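The structure appears right after this line, and notes come after that.
So, chain A:
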Amino acid sequence: MKKFTLFFVSFVFLLVLPHKGFGETVKIGVQYPLTGKLAKHGQGCLEGAQIAFDEFNSRGGKLKAKMIVVDDESSPQKGVAAVEKLIAREGVIGINGGYGSHIIGPSSETAAQYGVAYLSVGGVSSKLTARGLKNYYRVNNIPGYAKAQLGLIRDVFSGEKKVAIISNSKVATLDIANNIKKMLESEKIPVVFFEKFAAKTTNFDPLLLKVKESGANILIVEGYFPDYVATIRSAKTLGVKLDAYIGAWGVGSPEFIKELGPLSNYIYGTSLWEKGTAPKEARDEEKTFVDLFVKKFGKDPSYLSMLGYIGAKLMLEAAERAFERGKLNREGLLEELRKTDRVTPIGRVAFDEKGDPKYFTCLIIQIRGNDFTVVYPEDRKNADAVYPAVPWM
Partner candidate 1 sequence: MSFSLLANSIASGLLMGANYALFAVGLSLVFGVLKIINLAHGELLLAGAYVGYFAIRGMGVPLPLALLFSGLSVGIVGYLYYFVVRRIRDDELNTLILTYGVGVILTNLFLLLFTADERIINIPWLTEGVWLGPVQVNRGNLVSGLVSLLIIGGLTFFLARTETGKMIRASSMDREAAALVGVDVERIDRFAFVLGCALAGFAGPLFGIVSHINPVGGEAVTINAFILTVLAGLGSIPGLLLAGIILGLGEAIIVVFASTMFQGIFALALFVAVLFLRPEGIFGRRE
Partner candidate 2 sequence: MPEAILSLSGVVAGYGEVVVLRGVSLSAEEGKITVVLGSNGSGKTTLMRTVMGVLPPIEGEITFRGESVRGLKTHQIARKGIALVPEGRRLWGDMTVRENLEMGYLLRREGDSLEERLEEVLEIFPHLRRLLRKTARTLSGGEQQMVAIGRALMGDPDMVLLDEPSLGLAPMVVAEVFRVIERMREAGKTVLLVEQNAKKAIEISDYVWVLENGEIRFSGPPEEAEENEKVRRAYLGL
């Protein structure tokens, strides 16, 4: 009998425990691929999100936030499981995350059935926002990347321009490639070579030889880290004469310089953010983030971490506003998230009616020694582009 009493008392105690204290705690779900193919991206974003939660909880407000992390294993069905778990089990009122449009698709749809806000940073397919979901938001999309690349070629480069574009056949990169091709052609800049290559291509020599034959002096590679590594190596081996090498995402991560060393010098890439590129209004916020990040992880944050941070932070700010209005629930959070409009370290963020970011543009960075310099757009740049220059010439 004693045992039973003891058991009963501890059971009741456990039930009561979470409700102690005065402030209120909001539960926010964070879903990223922490294992599987997209683990690298998921882990990067998650680190940023952790900083956002740490910062939020240490600011001394009445509202505390609890981050509940679920790994979707880079799989769509596990993504649905993650969302179900977060909402039905953990009772979160907003979900942050997802990487990869094919995982975000089903995940955000599941969240929509509960009316739970889903804010993603790694889903760029145009079809995601074409679904008419009321709960789906994202901070970045495809046209922003192509616009920045166009701006670099049109406004920064001088002299004769003949552009070759090669692109990974993955939908996101191919989407940018098609966008930039159209934009260049409408600006009367000739695209002399355009070809997509299969993901996991190992030997880029023949493709680079074709680029060489095309006579292009500017090469755009829309791809991922392994694609850049292999194409830069091939270009160097074959002595492809270029005035500029422009990559898309992935160039702007610290590991790019760390791994490639001098071979990364003068490479251009798109980036959402680099250390020190935040618009004036968000400089302080950027500094706080970087300091906290370095303190916690002992390394510089990448753009992925910044994305994860912004995503989580916008969600938490919306939660705080909802809390102040006394409407800290799913609808309240969704309403407040919709009203988001502020300048963040990656630029001004506000959403249109479909959930797309209204003001999103990319930066163009150029690697110089061991640093990223921002060379475009004009108002956020911190150095002039070195042109013509490629690492192997």
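By definition in this document, a residue touches a chain if its C-beta (ideal position, glycine included) is under 8 Å from a C-beta of that chain, and two chains touch if they have at least 3 such contacts; residues count from 1.
Selection criteria: all candidates are chains of the complex that A comes from, given by their letters.
It should be emphasised that the depicted structure is a prediction, and the values quoted were computed from it without experimental measurement.
With chain A as reference and 1 or 2 as options, the touching candidate in the complex turns out to be 1. Considering their complex, residues 35-37, 39-43, 169, 195-198, 200-203, 205-207, 209-210, 212-213, 225-226, 229-230, 233-234, 236-239, 255, 259-263 of chain A touch candidate 1.
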